[in-house]
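Have a look at the structure below, then the notes.
Omission of a single protein chain aside, the complex is shown with its protein chains in their original locations.
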Amino acid sequence: MRRIFGLVPLFLGITAISFLVVKLTPGKPVILQYALNPKVSLEQIRRLEKLEGLDQPLHIQYLNWLSNILRFNFGYSLADGRPVKEKILERLPITLGINLASLVLIILIAIPLGVKAALKAGGLFDNFTTVILFILFAAPSFWLALLLMQLFCIQLNLLPISGITSLDFEYFTLPQKIIDILRHLFLPVLVSALGGITGLSRYMRANMLEVLNQPYMLACRARGLPERVVIYKHALRNAILPIVTILGLSLPGLLGGSVIFESIFAIPGLGRLFFEAAMMRDINVIMAEVVLVSILTMLGNFLADIAYIYVDPRIRFNSKA
Amino acid sequence: MALLQIKNLNVSFLINGESLPVISGVNLNIGENETLVLAGESGSGKTITSLSITKLLPKNSVVTSGEVHFLGTDLLQLKESELCRVRGAEIAYVFQEPTSFLNPIFTIGNQLMEVIILHQGVDRDAAYSIAVELLRQTKLSSPERLMHSYPHQLSGGMNQRVFLAMSLACRPRLLIADEPTTALDVTVEAEILRLLKEFKDKLGFALLFITHNLSLARKIADRICIMYQGRIVEEAGVNDIFTAPRHPHTQKLLWAYEKIGRL
Partner (left out) sequence: MIGNKSLFLGAAIIIFFTFMALAAPFLTEYEPALIDGSNLLMPPSARHLLGTDSLGRDLASRIFYGARISLSIGILAVGVATVLGVFFGSLAAFYGGILDSLLMRLVDIMLCFPTFYLILGIAAITQPSVFNIVLIIGLTSWMQPARLIRSEILSLKEREFIQAAKAIGASNMRIILRHLLPNALGPVLVNATLGIGGAIMVESGLSFLGLGVQPPIPSWGNILMESKSTLGVAWWITVFPGLAILITILGFNFLAEGLKKKIG
């Protein structure tokens, strides 16, 4: 419970730094917006600044902004004037959905991969996958995305190239709609998951190897437990324990990756919103997203810590019987 | 008729394609209800010998030749599935550091019941009562609460009792104890040894006790085997060894013990 209070300074720090970074970088955003418009006089710019509260001293601006944030008021997008909150809310489920699907894919693939490599450590499978993963790790995800697009969308014409739905989506029946969405999301989720798969499977392998060397493995066998039970009940459970932490920690990576592949695949999600805002110097959206994503990361780490405490009996029950 | 007969056992390590012998030409017999102490310094091959009996050898070690006859069957010829029926049920082990030999993420009860269900084929409720009863017999207080505890919550001595309970749950004919008290305090050691003796008298099993502590060996053994550099160098009744040791290494060991007044 004490840990929750520890989050508060973290939150303040995040917001402070986000704010400072944006404010301290050169180039007043409002000016950028209207500077090229000769019809806007200096007087009008001053008024606009006053409206946005940009003429106040820095710490007052920060406090204003912070109180707004806490009330979920993120201001208005400088691009189209819509409330930032709205724009974020419409994209949030899409991005979260894709990232969650990614996580699931990562777990489904990386864990068996890592375990199998550990069980036959040094063997052909192990060496082969280690090499492949090492190479994949060094490959830029956007490049892989482009290659996959080239292969699946253009040459094989198996999958659609962009967006999350086809043009005549509204006319589809429900099962057709579901399949359509799945076809659209297949490559993005795959690309998003690749980085996580490399990391997690290497980690699983290392963890599994360490567990297999533990004394209690010998004791389990000595009790006559069949090898299958020894490995999949005893060893695997021990090896999987820290996964919760890893998953929590991979959140920032996934979110960061969203920016790139959402842009490539034209997915209307948070990442793409951020990218567009970045291109247009849409300050309010940028700040809101940075804070949002950082908070999500902070929560992710926090949940990962809590989950681990809950799941590992050595930490959960610390008292002596 | 000996309960366990090890004939000419040779085990080697395989490292980088080379085969390094670990134990050579080991011959050992244990009779029913006998206490045989396997003594020697660290690295003399005692543990490997004990593990080879049920083919529990670590990954890159291999039995190059030899036979292990137990109740008429050569264990080394058995398939893995058949060995699983021997381990834990006919031949059980107790190890040195009990807390690290117990799975830290399962409760004591879970691990106890697992063995009982595996070898005795009873259902969970029956296994629970058997487990509680076993814990009680090892003189552990509030066994019900212990069933829901985790290994790290108990002391070394308590965990060793749990381990004893697990090993004796299925009434094995042979208990192999590899330095079971080395990691424990002297007082706890005495209790565990007393418990061991009680169980042995009550249930009746042969005990292969491994230790490097000769004064301990003297107290509990019927016969003693001394191992040195992978071979058995001396084997005799407990009294004979201490009065008339034959092998130079034994003599050196005894001399060392006498010097520090430990015998």
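As written, the chain order gives the labels A and B, with residue 1 at the start of each chain.
Methods note: contacts are C-beta pairs under 8 Å (C-beta built on N, C-alpha and C of every residue); 3 or more make two chains touch, one makes a residue touch a chain.
As the structure is a prediction and not an experimental result, all values here were calculated from the model.
Hidden chain, full complex: it touches shown chains A.
Only one residue from A:L241, A:I286 or A:A304 touches the chain missing from this view: A:I286. The omitted chain makes contact with just one of the residues A:L225, A:V259 or A:A304: A:V259. Listed residues A:L89, A:V104, A:I132 or A:I154: the one in touch with the omitted chain is A:I154. Chain A meets the missing chain through residues 9-10, 13-14, 17-18, 21-22, 25-27, 29, 134-135, 137-140, 142-143, 146-147, 149-150, 154-155, 251-253, 255-257, 259-260, 263-264, 274-275, 277-279, 281, 283, 286, 289-290, 293-294, 297-298, 301.
As a working rule, only the chains that are shown with their structure count from here on.
The part of chain A that touches chain B in the complex is made up of residues 214-216, 218-227, 234, 237-238, 241, 312-314, 317, 319-321.
On the chain B side of its complex with chain A, the touching residues are 51, 54, 56, 80-81, 83-89, 92-93, 95, 97, 100-107, 114-115, 118-119, 145-146, 149-150, 152-155, 158, 163, 166-167.
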